[in-house]
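Heads up, one of the protein chains got dropped from this complex, but the rest are sitting where they should.
Going in written order, the chains are labelled A, B and C, and every chain counts its residues from 1.
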Amino acid sequence: MTPAFLGLGAIGRPMAARVAAAFPNLTVWNRTASRASDFAAEHKVRAAANPADAVKDADVVVTCLPTSKDVESLLDGPTGLLAGLKKGAILVDCTSGDPATSRRIASRLAERGVDFIDAPVSGGTSGAEKGTLTVMVGGTQQLLDRALPIIKSFGQKIVLCGPVGSGDALKAVNNAMLAIHVWTTAEGLATLAKAGVDPKIALDVINTSSGRSNTSMNLFPERVLTRAFPRTFRLALLDKDIGIAAQVARENKVATPVTQLVADLFTMARGELGEVADHVEAVKVVEQWAGVEIS
Amino acid sequence: MTPAFLGLGAIGRPMAARVAAAFPNLTVWNRTASRASDFAAEHKVRAAANPADAVKDADVVVTCLPTSKDVESLLDGPTGLLAGLKKGAILVDCTSGDPATSRRIASRLAERGVDFIDAPVSGGTSGAEKGTLTVMVGGTQQLLDRALPIIKSFGQKIVLCGPVGSGDALKAVNNAMLAIHVWTTAEGLATLAKAGVDPKIALDVINTSSGRSNTSMNLFPERVLTRAFPRTFRLALLDKDIGIAAQVARENKVATPVTQLVADLFTMARGELGEVADHVEAVKVVEQWAGVEIS
Amino acid sequence: MTPAFLGLGAIGRPMAARVAAAFPNLTVWNRTASRASDFAAEHKVRAAANPADAVKDADVVVTCLPTSKDVESLLDGPTGLLAGLKKGAILVDCTSGDPATSRRIASRLAERGVDFIDAPVSGGTSGAEKGTLTVMVGGTQQLLDRALPIIKSFGQKIVLCGPVGSGDALKAVNNAMLAIHVWTTAEGLATLAKAGVDPKIALDVINTSSGRSNTSMNLFPERVLTRAFPRTFRLALLDKDIGIAAQVARENKVATPVTQLVADLFTMARGELGEVADHVEAVKVVEQWAGVEIS
Partner (left out) sequence: MTPAFLGLGAIGRPMAARVAAAFPNLTVWNRTASRASDFAAEHKVRAAANPADAVKDADVVVTCLPTSKDVESLLDGPTGLLAGLKKGAILVDCTSGDPATSRRIASRLAERGVDFIDAPVSGGTSGAEKGTLTVMVGGTQQLLDRALPIIKSFGQKIVLCGPVGSGDALKAVNNAMLAIHVWTTAEGLATLAKAGVDPKIALDVINTSSGRSNTSMNLFPERVLTRAFPRTFRLALLDKDIGIAAQVARENKVATPVTQLVADLFTMARGELGEVADHVEAVKVVEQWAGVEIS
């Protein structure tokens, strides 16, 4: 089996490192070439000059880019993926993508005899490093089985979700819930702070009661009460994700007023906080409008 | 110490039973008198004829009624609480109340030399039976200390939240978060179901990822996927609670667009489903609008 | 008939001037005493030292203050309204008030044999000067008839809306609609501006089509496209008004998700723009989040 890996960003790089450890015949490519050549030197694999060159011998190609549109933009041109991919290869797109674009990419690849599954991951950089990512796959069991040896090098919980695009959809909905929890926990704690309840006490009670979530149990104690706000996952990316969830709901004619509202609140927060803010910093916007600090 | 307990409903009755076990000198009262006389017979305590009679010898009076307005309506008249309460007594209101009314009650009691703390509970009927309720207290440490022997008979985690009304506020915000989680998990899973993702698979992934909550980990697997929808906590009461949270936010001028929206969505759901529906049945309204079942 | 007028603010002053012209026996009072003495000198009427003094001989007392709470706070104390009002007098409250507080004031006055109607006005300072205000009255026809000679001196369209508080409710709902129109016209035009449609052309079409409103036909052409944003009606007051409408809806258990959302959006806008901004400046918040100017 001959793999290729395109996109050596914050998550892609440690994922590719695990593939390299299992498959020394890996070829990598990255838009900023120096990241690819550094990676190749460190892991003793080949760095390709362009996407077509990267995939020309590959059976399984993994992509991990910011958006589905970025993947789509690699398809065309003399050095694009379509110019290089072998008939019978499979593209495993680990981008946190959107279902409509994934289906379009799958359709264009199918015309050339190339298969496609969407396979976004969760678990963060530490999960990528340890090979314990959750992988949400959209496609068929048969296609997943073909790519499984590569996916297993970085993924632990590997789940077939449904047809092409459904991995993207599930990732987007999970992240939409995260966004909703961050925002609404802030609404609740800001209200309580102004009503005279210490946020530490409030969280202590909520976290043993019916209103608890991963966000209230972990993110708020560690990041908000402490005012640490480490930058681990950009608000701009979470804004993109909840936007995808909102779009999938609209395409499927599901009335989702809360998801739609929080999608816009994150767009506002992104406008207020900029492109480098962490996703938990959305709390600061709620605090600012309320004139109170949750601490 | 001489206690009295007013309000022997679903939660009040097992709470009073625990007080009776520790304080055989308990007096109880209930609007429907037969519930009080049955309780008195079973627990060998006294049933009073009216609120004034119930509290005439009491140092600590516990109330547990549907709403703060119900407590307020017991104050006046020849057989009301104000006619019976001893100077120096304390009223411990375990109603899931609203802060504004609690403050008004406290103020009227203070004119008669009677103290007040709000002390709503969480933990359900089973927590009440086992004496493991969480009790959220609004008042002062000194007042809480005076009532503590009684509260300890039914509560395990007893937390002073802040001034009068802050126990109510915290209870309401916790329940608002529950309501938000029920609604938004339904939005997400209905979207995924229509996009071709099996809700069981979706929950399995979300529950190991960043979007998880107590609602997604417990309520949806046990009650929604199974279509069991046991009636344990009425939607009408949760609608009241999120309404209180929304009102506290408005009184404190905290912009809480999501809390306000979900408050109205529960009002709509209550209109659709009626007064006896369980809180988790709100999911059915999302399903109906989407034309899909989460199962 | 002997009138008194309390509250000589932006609207109150020209209203009182019209009463003074018709009733030279008018007495006025204002919190900032110099405004009252200046008015008295100009219009040759009496300025009272305090509320009790102002109303001691009056049959009809008009109040026009920022909020119902301000009126309520004038009731008590040795120089308060209750200390001065004659039995059989009527208080006509022209404040843009809230129904719950109005009902409370009515109830306290009734204990002293004084009647009450709420009578908020619309039409702005120019309507007040010309005596062409619309007056929305909550009370009974009989009470309105008694106060009519005074009300007619500043009002043209005088409408009995229903029981006490219903004048307040109607004023608040009208202003909530204004707030909704300002916000949503901004949403629509900001969207179109970013989609390449000139806002002037957009307004020209909308204003001959089904989407038109008083806001799109008058406020946007005169104040937004021109970037004039004259300060005629404070955003802080409109925020108060839509908050009252939202509260009335909640008290009456009417699901009003859009009203509730816009109430919070105006609270956010007030947080961004401060207390002196004009109500139409809310448009600037929509523009800022969108990164586009409607001009």
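Note that a contact is a pair of C-beta atoms (placed from the backbone, for glycine too) under 8 Å apart; a residue touches a chain by one contact, two chains touch by 3 or more.
All values derive from a computational prediction rather than experimental measurement.
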item: Contact with the hidden chain (one of C:Thr27, C:Thr63, C:Ser153 or C:Thr185); value: C:Thr185
item: Touch criterion as defined above, residue of C:Val61, C:Leu170 or C:Val224 at the omitted chain; value: C:Leu170
item: Positions on subunit B where the hidden chain makes contact; value: 257, 261, 267-268, 271-272, 288-291
item: Touching residues on subunit C - with respect to the absent chain; value: 99, 122, 134, 136, 157, 159-163, 165-166, 169-170, 173-178, 180-181, 183-185, 187-192, 194-198, 201-202, 204-206, 208-216, 245, 248-249, 251-259, 261-262, 265, 286, 289-292
item: Chain not shown, touching residues in subunit A; value: 243, 246-247, 250, 253, 255-257, 260-261, 263-265, 267-268, 271
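Assume only the chains that are shown with their structure count from here on.
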item: Per-chain Cα centre nearest the global Cα centre, belonging to chain; value: B
item: For subunit A paired with subunit C, centre-to-centre distance based on mean C-alpha positions, whole Å; value: 51
item: Residues within subunit C bordering two or more other chains; value: 257, 261, 267-268, 271
